[in-house]
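What you see is the complex with one protein chain gone and the rest in place.
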Amino acid sequence: MKKVEAMTVVSQRTIANNIYECSLKGDLVSVMNEPGQFVHLKVTDGIEPTLRRPISICSVDTNERTFTMVYRVEGIGTKKLSHKLPGERVNVLGPLGHGFPMEELKSESHCLLVGGGIGVPPLYELAKQLTSKGHSVTAVLGFRSKEDVFYEREFSRLGPTFVATEDGSYGEMGFVTDVIGAKQLTGDCYYACGPRPMLKAIESNMPIPGFLSLEERMGCGIGACLACVCDMKNEAGYRKVCSDGPVFKAGEVVV
Amino acid sequence: MKKVEAMTVVSQRTIANNIYECSLKGDLVSVMNEPGQFVHLKVTDGIEPTLRRPISICSVDTNERTFTMVYRVEGIGTKKLSHKLPGERVNVLGPLGHGFPMEELKSESHCLLVGGGIGVPPLYELAKQLTSKGHSVTAVLGFRSKEDVFYEREFSRLGPTFVATEDGSYGEMGFVTDVIGAKQLTGDCYYACGPRPMLKAIESNMPIPGFLSLEERMGCGIGACLACVCDMKNEAGYRKVCSDGPVFKAGEVVV
Amino acid sequence: MKMNVSLPGLDLKNPIMPASGCFGFGKEYSEFYDLSKLGAICVKAVSPLMKRGNPTPRVAETPGGMLNAIGLQNPGLESVMENELPWLERFDVPIIVNIAGNTIEEYMDVARVVSKAPNVKAVELNISCPNVKEGGIAFGTDPYIAKELTARVKDVCHVPVYVKLSPNVTDIVTIAKAVEEGGADGLSMINTLLGMRLDLKTGKPILANETGGLSGSAIKPVAVRMIYTVSQQVSIPIIGMGGVTNADDALELILAGASAVAVGTQNFVDPFACPTIIEELEEKLKDYHVDHIGELTGRSWRPSLQPLTTR
Partner (left out) sequence: MKMNVSLPGLDLKNPIMPASGCFGFGKEYSEFYDLSKLGAICVKAVSPLMKRGNPTPRVAETPGGMLNAIGLQNPGLESVMENELPWLERFDVPIIVNIAGNTIEEYMDVARVVSKAPNVKAVELNISCPNVKEGGIAFGTDPYIAKELTARVKDVCHVPVYVKLSPNVTDIVTIAKAVEEGGADGLSMINTLLGMRLDLKTGKPILANETGGLSGSAIKPVAVRMIYTVSQQVSIPIIGMGGVTNADDALELILAGASAVAVGTQNFVDPFACPTIIEELEEKLKDYHVDHIGELTGRSWRPSLQPLTTR
């Protein structure tokens, strides 16, 4: 049976402009094994805010029974989350959804990881697992501006890492797709997570197979409320981002 | 011009079953000089709960710029208040209303103070001010049960103090009116605060002049919304508990 | 046995059930607890043919509540009969099928068929969905149509018929009485209030459908007053819903006049909402002077000489 757990905050810090990194400890970590899955968080008792908030799992430390999230403070939910201090509890439903599949990779594949903004975090656990399985990774991370950049160092440790900023204040100027084009980056497959326009551009430009992680406003997070559906490309049906995704094979759904 | 202030919690402790004593520090203390006035508290940012909560001023320390409240945890508002730790802020509107009048007392008057449950706190600052002005006080404090009793020692320091409990588990068994009758307590006047039935009984039984402090569900707390009106006894008009009261001369309004 | 409730067609172990649209067809929540614990399950609206629903975003949050504009997406009658209802047979729990249609005939078509499924013990006519262009709410705002619809569905339906009322009306009592006259066996109330949110950056509605249905704590006082008013005017039982998050909220709806209570939005907040409320409710009942929860229904207006609580 699935569970929810009041997990304990073990660390909380700012790592970029409005970007926080927070680690939680608890039993649910033992079942967090697919990179790209997310948790659905209740950041407060009571009704303000009412709904849970979906946040990706950024990295997992099974030994310590902790996992880490990286999130941007947007509105009331993420703001309240950012106020949680070590020792306080956060109610966690998860891990939810289907993550980035790695089973079908040939051994020693080379994977291109493309992340934009708060789409970067789930790629980090993916990068760790890919490299530990003997694959190699190249990361292309896009941000708005210099002060928004995070986790460049972490990714660099796992493979070549390129950073793009929209205003050119750090790394390459432009979008991730510009960098990919300019540096002619490629691989056996790609994994991408970020804003819709980025995913659209990647999907239509990349000649190699790939996987896209989608975002959608959610209610239940578990597939029951039908808030988060997206259309399939080639059939009449639909997919739920929360339970069928958030990761889909490029070409499967309408981005 | 009146102000609101984010005052700082300097202490918070349990003093009886579900009863908390909390002191706040700030500039508003300088204008808290009428015993029987109350403050209207916003215990949280946001909408849960939405409204302020009225709590009596129990004692004032002008030198320390602190005042103390004693309150029972009833529902969400008082519960959230009880969770505030020293250093945290509480938004205070006040002091509000009219307190217990002392100007018309002849010198060295004897005053009977009658309090029931969470009606006891405002009488404490009153007792302090009366005795410091040279009057004498006798206090009759009623509670449900032994574990609900508070401030007996504090009142004893200022004058003879009788405690009644409904179940007889402490002090005299019965209601405050029973004690007053049994001990034939009287004085030049009385001041009473507590539940409606108690106030009614006191008003109709006491042959001496007196003052009653009323409670009513409030909106604004300042006289604008007309939530808290009570009828006058002898004329067609009405009074607002928050701004004309909470203290009324016995016989002025319908209790 | 303090908690069981007997309603037309429904023998409930307890008065708590998930509300339609907030529990899918049960599969997802069955991964959290044994659905046999529930008083009943009210499944997502079923229409004759598969419905794609509205474009996304379909939900937006509001103070103390949420807006949804799912638009009655569902796999359609045939698939529900073949896949969803048989799957639910593994649980010892009565199923209520919520029905949506564009025409009276469509409601009849679905009712005729689903009411033959062995575990379907009642149907609920959704005449109050604010999120579809045709049918839905139109049926719920006109007492004549509401009555006619109820009567025609009654003719073809093999199980009792509950009609789910919209709160977006001037006079809910008239509608309630009309469907009672039409032969309804019970009422469900309330569906969502019509609401809307704007994105302050773009200035546009957050929901692709523009408006949506408001649910959650924010609407509870509206539900209480409607159940209180209607329960005094009709003699058929009411399944109450609207903003129930805990046992106290459920009690409030029951005291107002509901015989059973459905939990909607709170399932999203806490997947264990229903079983938790069932446990807490049983515990709370100890504070009340009653042998049976049914005695609390409508106690806000039903005269009684006894004090309600032991405290």
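For reference, chains read A, B and C in written order, and residue numbers begin at 1 within each chain.
Criterion: a contact is a pair of C-beta atoms (placed from the backbone, for glycine too) under 8 Å apart; a residue touches a chain by one contact, two chains touch by 3 or more.
Remember, predicted model here, so these are calculated numbers, not experimental data.
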Which one touches the absent chain: B:P49, B:P101, B:P195 or B:G251?
-> B:P49
Which one, B:V149, B:C193 or B:C230, makes contact with the chain that was left out?
-> B:C230
For the chain left off this view, which of B:M7, B:I57 or B:M218 is in contact with it?
-> B:M218
Among C:S30, C:T62 or C:S231, choose the residue that contacts the chain missing from this document, as touch is defined above.
-> C:T62
Missing-chain contacts mapped onto chain C = 62-65, 67, 141, 168-171, 193-198, 200-205, 210-211, 214, 217-222, 224-225, 228-229, 243, 248, 251-252, 255-256, 296, 299-300, 307-309, 311
Residues belonging to chain B that touch the chain removed from view | 1-4, 42, 47-52, 93, 216-230, 238, 243
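Criterion: only the chains that are shown with their structure count from here on.
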When you take the mean of every protein CA atom shown, which chain's own CA mean is nearest to it?
-> C
Could you work out which chain's C-alpha centre is the most distant one from the centre of chain A?
-> B
Between chain C and chain A, distance of the C-alpha-averaged centres to the nearest whole Å | 36
If you average the CA atoms of chain A and of chain B, how far apart do the two points sit, in angstrom?
-> 55
For chain C, residues contacting two or more additional chains | 63-64
Note: chain B residues in touch with at least two other chains are 47-48
